[in-house]
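Pasting a structure here, questions to come.
So, subunit A:
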Amino acid sequence: MTRILDVDNVTLRFGGLKAVSEVNLTLEAGELVGLIGPNGAGKTSIFNLLTGVYPPSSGRITFTRDGKQINLGRKRPHAICRAGVGRTFQNIRLFKQLTALENVEIALQQNNGYSLFTAFTHLPPFARREEEIRERSMELLHRVGLADKALTRARNLPYGDQRHLEIARALATEPTLLLLDEPAAGMNPNETAELTEMIGRLRSEFGLTVLLIEHDMALVMKICERIYVLDHGVVIAEGTPDEVRNNAKVIEAYLGEDVDV
Partner candidate 1 sequence: GGGSGTAASGDTIKIGVNYELSGDVATYGQANVEGIEMATEEINNAGGIKGKKIELVKYDNKSTASEATTLATKLMTQDKVIAQIGPATSGAFKATIPVADKSKVPVVTGSATADDVTVDAQGKVQQYAFRTCFSDSYQGTAMAKYAREKKNAQSAVILTDNSSDYSKGLTASFEKTFTEAGGKVVSKQSYNKGDTDFNAILTAIRGQQFDMIYLPGYYSEAGLIIKQARAQGITQPIVGADGFDSPKLAELAGKDALTNVFFSNHYSSLSTDPAVQKFITDFKAKYNKEPDAFNALGYDTLKFVANGLQGGATTGADLEKALAATKDFQGVTGTISVDANHNAVKSVTVIEMRNGVQAAAEKFDA
Partner candidate 2 sequence: MSTGEGASLITAPPKPVRNPLPRPAVLGITAAILLVVWGLGWLLISVGVLDAYVMSTLTTICINIILAVSLNLIVGFTGQLSLGHAGFMAIGAYTCALITMPFSSAFPDIEIVGFILGLIGGGLAAGVVGVAIGVPTLRLKGDYLAIATLGLAQIIMVVLQNLEITNGAAGLSGIPSYVDWNWLFLLTAGTILLVSNLLGSAQGRDIVAVREDEIAASAVGVNTTRVKILAFTVGGIFAGIAGGLYASSFYVIQPQQFSFMLSINILVIVVLGGLGSLTGSVLGAIVLGLVSTFLQSYPEIQMILYSLILVLLMLFRPQGLLGNREFSVRALGRILPIRTKKESKA
């Protein structure tokens, strides 16, 4: 196994508050790892650090792709994305006025674009490249079950479909590392079960490494190979689902006594 992500002693401060505190975290290629913890523990903040939304106050984040090490702490979000880190948002952030297809196309074309001249003139290879972009985007929509809603505006999609679209859009950036922030939030158990299955499938199809934030323990315990537990910005536990489930600190801070999972 090769290391794909190395979060080394990273801290994020907001004024006096340490949202993330000297966190160490590693991911091996192909893993599916969960990140759980109480509300406000700093999970989303870690995603924001990984994707360049906030620069770390201290510490180092190293991402490896094709043997090349990239320091994510100093890069802007779009550069990080192009380097191969895709994400979804806890509060859905789609391009609401645009169609599902366009949402995916925008992500996809970042690595498959064409020149400004072609854009202005629509001269060849315009039509061909557009066709390619569209076809690959449709393919992705199809994978998440949205092909028949390709031309629906994102804001008119049902909530669950919007979550799926976020995943498709993240996949379209051709990531090797995918960060999912509460993908099952607001879904009923049925939908969650479907989603769980889909994440597993997509991971193998696209050869992804996945870091997943989720409060739905059924989902987490079912598919995660390893879990980090965060509380007050600090990693309080790390291990397999079984280890974490039975960890006293985790039960106290997060799970509560009788979790029915």
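Just so it is clear, a residue touches a chain if its C-beta (ideal position, glycine included) is under 8 Å from a C-beta of that chain, and two chains touch if they have at least 3 such contacts; residues count from 1.
These made the cut because all candidates are chains of the complex that A comes from, given by their letters.
All figures in this text were calculated on a predicted structure; none of them were measured in a lab.
Touch between subunit A and the candidates 1 or 2 in this complex is found for 2 only. Of all the residues in subunit A, the ones that touch candidate 2 in their complex are 51-53, 76-79, 81-82, 86-87, 89, 93-98, 101-102, 105-107, 109-111, 113-114, 116, 118-122, 126-127, 129-130, 133-135, 138-139, 141-143, 145-148, 150-151, 160, 164, 169-170, 172-173, 191, 194, 197-198, 201.
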